[in-house]
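Complex shown without one protein chain; remaining protein chains in place.
The block that comes next holds subunit A.
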Amino acid sequence: MSTAVTREAEDLTRNAPRTESLAALLVAGERPARPSALSASMTFGWRAMLKIKHVPEQLFDVTAFPIMMVLMYTYLFGGALAGSVDAYIQFLLPGILVMSVVMITMYTGVAINTDIDKGVFDRFRTLPIWRPAPMVGYLLGDVVRYVIASAVLLTVGMVIGYRPGGGPLGVLLGVALLLVFSFAFSWIWTMFGLLLRTEKSVMGVSMMVIFPLTFLSNVFVEPKTMPGWLQAFVNNSPVTHLATAVRELMAGNWPMADIGWTLGWAAVFVMGFGAATMRLYNRR
């Protein structure tokens, strides 16, 4: 309260606007040419970086959360499922990496919803720029978050015994495929962020989608022991294809079929939910 008063006082006495210099600024010069689609998207990506700089707590979900996931599941299931923690981590780590990153994609929708609430969003919508640029900007910023989460997870995994057979190249390719998929998958959340009215409902719907999709996959166990109907779902889930592809790439193999399926799903997500997002964006 008292700081607000001091601030107001200082504002009024020292920092009054100067209309003469304002007038000089307003004399209309040539307006610069519009930025390219890439430049506008990168500028929005830069905004996402600035937000990380000012609110570093938001990195909690890409640092502490993945560490918790990998430790929890490795020591909980390791002995029972694979005989030892050391054996299980070889199977689990790529899967838990996929699961964690796919889970944290859902914060995209929350971020968009917050911007709509705060009023920043409508200013962006009145700018003469490439229409999808603000959306692409959110997702570019999120890709940085996914990179951080992947690095944290891999480090923890290596510390507790994960040894990828594919070496650095296999690991990099696995992470790259995961980033491509997550970028594409995030368009679901941009859609929900625009569609739903409150942050809470965005969170609620996100959980409903993300939990079954990530748990009903081959992240924790091979689907062989599951009932037939569940196998049918799990074997065709995009998360299963992605987890298999990442696991194999990191192990030093070339899982062409699963890479193909993963990229195919990514294309479907961008085309379907990207189009739906832009429809909502222009409609609002």
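One rule holds in what follows: a contact is a pair of C-beta atoms (placed from the backbone, for glycine too) under 8 Å apart; a residue touches a chain by one contact, two chains touch by 3 or more; residues count from 1.
Rule of thumb we're sticking to: contacts and distances are computed from a predicted model.
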- Considering the UniProt annotation of the chain absent from this complex, which name among "ATP-binding protein", "ABC-type xenobiotic transporter", "FMN reductase" or "Molybdopterin-dependent oxidoreductase" applies? "ABC-type xenobiotic transporter"
- Message: To test your reading of the contact rule: which positions on subunit A touch the chain that is missing from view?
- Response: 4, 7-8, 11-12, 14-19, 21-23, 25-29, 31-35, 39-40, 43-44, 46-47, 50-51, 54-55, 115, 118-120, 122-129, 133, 283-284
